[in-house]
Structure formats: structure tokens, C-alpha cells
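The complex appears here minus one protein chain, its other protein chains still in place.
Showing chain A:
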Amino acid sequence: MIRGADIVVKSLIEENSEYIFGYPGGAIMPVYDALYDYSDQIKHVLTRHEQGAIHAAQGYARVSGKVGVVLVTSGPGATNLITGLADALIDSTPLVCITGQVAAHLLGSDAFQETDVVGLSMPGTKWNIQVRSVEEIAPAIAKAFHIAKTGRPGPVLVDITKNAQIEFGEFNYAPCLSVRSFRPYVKINEKAVADAATLINTAKQPYVLFGQGVVLANAEAELKAFLDKTGIPAASTLLGSGALPQDHPSYVGKLGMHGNYAPNLLTNQCDVLIAVGMRFDDRVTGDLKRYAKQAKVIHLELDPSEIDKNVKTTVAIQGDCKVSLALLTEAVQSNSHPEWMQRFRELENEEKLAVMTNDLHATQGGLHMGEVIRLINQFKEEDAVLVTDVGQHQMIAWRYFDYKTTRTQVTSGGLGTMGFALPAALGAQLYDYKRQVVCVVGDGGIQMTIQELGTIMQTKAPVKVVLLNNNYLGMVRQWQQLFFDKRYSFTELENPDFIKIAEAYSFKARKVTEREDLEASVAEMLLHQGPYFLEVVVEKEDNVFPMIATGCSVEEVRLS
């Protein structure tokens, strides 16, 4: 017989968890006490805030494909997870979050640090459960891991009362292999595959949109094989970036509000639209009433609730896209679409002239964010991970980063969580100390979770932090400029001396204000062995283009 607290830790070890990201407190103390005995089998990372813990677990999960584990106390410890839960749910990130809870006899009594975590987290979790006795602990954790990683991944939460952690019970861990009410994988409908193949074979201007579903299904090779055979132009969503190397001949760019010109504009000129593992987010579609109305739509998607949700399909292929892409590749004819592809290349040149050249190679005026990303590309390793926060820097970094391998893109896509990047970069780095992790942040977002510099210091994770500082909440300021008559309402920041802060946390730090110093600084950062903090002071009022304004159609994408 062992304590419930030991069962918690041993269950996590049984699930091959490498890291726990957490923060102790009263109602989880027995588990922390148990952890003391298992430090040779599982590593714990003490973040500086519970939000930091969950974002770090997200970063870890996104680059590793494994389940991220979070351990926090009841009450405020648990409520501080809510943003991360909502973020992980909408971005399909597998997490198991364990929260301590007051003893079962105190539930509902407004006890110290008691809060209804199960109720609070319900809309932000794929599944959650409260455990009130020792014998429920291992089965609940086993089920939690199964649900988090199976089907469309997502965050789950297990709330464990203090009495259950203290009670003694038997430990016989049985992994959960199936849940009768939860069967996410269905057999691929062969007729749907045949119908889709017919549409694709007869299409004049077919077009592939791929999203994170390809990465989550480990279907990168299947996507590449499909594109190799069909020669269809393919564009990526924000979270799909990296699923296809950007130098692949079919790759034509990025979709969405600040994506590339051609991929947005030509959405309304294709005749067959093949969406793979993406959910037609409003930032991708713009005005739905004027989105790809001319096209027959094929949707390869695991989650049935995404099919026909925003865009009505002609042929839906429900199921694991690793399987359906392979079947579809077999069923289609070899083909090429040189003239259609040429349209993308022509418009790409327009974008280069109108936007990219100045973004990337400006010679006068303030520094552009794009220049920094260009230099990162120049000096980075091939499989470097790009972690970004939310805002202008996120869109610029995404637009210009050279994605060569999968699982190199970590950002808050669906929820748009400022403060995500710094802890997420820590989590991504801990998965592999040897891999380059570049964390690009803005001066607004970094200050939402800046305390996690302390966790990076303590773990010695060699994260490269690139702060693109314009002393503004830049994306909001851009909107104020374009749509609110330049009324810059509460978007200008008086910032601290970031270099002093970084140095206080033992980072090697450097600030760049002049163009001629930039290249050497970026090179120095990427060659540096330990944590590095590079602040680049950029043009104060720069805007991100192309842009599809809210309510506009994809074909109204503007270059300035």
C-alpha cells in the first residue's frame, strides 16, 4: 500500500512523462512531498506562475508530440491555468493538468483556497474529473492521458482532493486503451475518397490548404507524397507551418489575415479546394459569404464537428488524415498544374515588390521586424524552433521564418494569448537542450509573463529571446491607425530597461538600435551556448501587410 500522492507521481512515470511543470501549494503538498523521492525518474520544473507552467507544458507538447504535464494547487493555482487550458483546447494541444483540491469533506464549504475547478475549467477542457478517493487516482490519470492524446488532442484536468492524496491504496497501473463513449477514429469512407479523387482528377485549378492536423496526425510524409503526385499548389495555415518544407515545389505560402498575397487572393479562383487538417478559422476565411464560393470543397478532417461548420463541403473525408491522404494519393492521377502555379508565382512577385523587399532589406529608416527574422534564417540551424507571442511580431516572424522541418512552429493561434511565448519557449527548449529555440516576443507580451526569465535561469535552458521593441502594443496600434482614425488609445508603453532585467536573470543580453549592429548580434546570439536576450529597437509605427481587414473577403487582401 502506498499513499495517493505516490500513486499520482508513479502514474505520471508510468505514462513516460519526462517533465512536470508546476507550482506547489497547500492542497497539493502531499504530491510535492512524494515528488521529492522520485527526482531520479521524473523532472519537475518550478515556474514562477501557474500560467507559466501550463504554457511551458504547451510548448513542450507542441514540439515533442507528447502529453504536457502540469501540477498545481487548488484555488488560485488552478484558476491561473484557465488561459492555458482555453489556449490548448482551441490549438489542440495534449495536456494533463493535475490540480490539488481541499479535502472531500470540505467541498462546498468555501474552505481556504477552495474553488470549483471542475466547473470553472469545463468549457476549457476536453475532459475533466474530480477524484475524491485514493482508488480513483490511477484510473483517472490513465483515462486522462488516453483522452488528452487520442483523436483530436486537447487539455484534460484531474482535480484530486487532499484526503485522496494522503490515503493509502494499492498501485497497479493499467494504461487506459479505450473509452466506450470516445471512439475518435473512424474507418475512412472509400466512396468519399473515390469522389474526392474524381473531383481532383478533373480539376483545372485545384488548391490545397493544410493545417496543424497534418502535424498532429504525423502525416507530413503523406501530405508531401500527395503533393508530389498531384502537383497541386499548397498553402499553410498559421499552425500548419512546418508541415511541408517551404522549399517544396508545391508550397505557395501562408493563409490568413496577414498571410501571403497569392494564397489568399487565389482562394477565390480555384475550382477544387482541398482542406487538410484545418478548421477554416475566421482569420483564414475572412468573410465566409464571399469565401471560395466558386469551388468544390473537399475536407479531410478528424473532428466531425469541424466538417461543414464554417465552409460547406462537397466531399467530406472524415478520419485520420494520415490514412485518408495515403488513400487519396493512391486514387488520384499524376498531374501537374504549371499555368495555375504560375499565377501564384506572379502574385508572389507582386508581394515581394510591394512588401517583402522593404520588410526584409530596408536600407534606411528604423529597423523592420522582418530584417531580424531574415538574419535569424541566415544563421539558424535547419530544425530551429520558432516560438512567438501574439501581435505584429508574431505575424512578421511567421511570414518570414524559413520553416524547413515539422514541429518547429510554436505560437498561440486560436486564442491569441499574449504572454504565451516566453514560457512556451522554455518548455520547447527543455524537450531538447541541443535544439535551437528562438523566442520572438513583443514588448507588450513579454511583460505578461516576464517572470519566467527566472525559470529559464534556474533550468539553464539556452533559450534565445528576441524582443522586438516598438514601445507600442503594435497590432492594436496598427488597427487604431487603420480603422480608428489614429486615436492611439492606451497602446503606447513606457518600458523598463529590458537589458538590466535580462542581466539580472543571468542572461547574456544585448540591445541593438542600429542596422549595422544587427547582423553580428543575431549571429552572436545563435552561436551562444546559454540563454541569450537580444532586444532590437524597431520602427515605432510599422504595419504588417498584406492584410485582410475584418469583414473583408480573401480577394480583398491589401498590400498597403
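We adopt the following convention: a residue touches a chain if its C-beta (ideal position, glycine included) is under 8 Å from a C-beta of that chain, and two chains touch if they have at least 3 such contacts; residues count from 1.
Definition applied: contacts and distances are computed from a predicted model.
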Options "ABC transporter ATP-binding protein", "Mannitol-specific phosphotransferase enzyme IIA component", "Acetolactate synthase small subunit" or "Putative tricarboxylic transport membrane protein": UniProt name of the undisplayed chain: "Acetolactate synthase small subunit"
Full-complex contact with the absent chain, from A:Gly119, A:Pro249 or A:Pro496: A:Gly119
Residue, one of A:Lys43, A:Lys309, A:Lys352 or A:Lys404, that touches the chain absent here: A:Lys309
Among A:Ser11, A:Ser74, A:Thr115 or A:Gln130, the residue in touch with the chain that has been omitted: A:Gln130
Missing-chain contacts mapped onto chain A: 118-119, 122-123, 126-128, 130, 147, 179-183, 303-305, 308-309
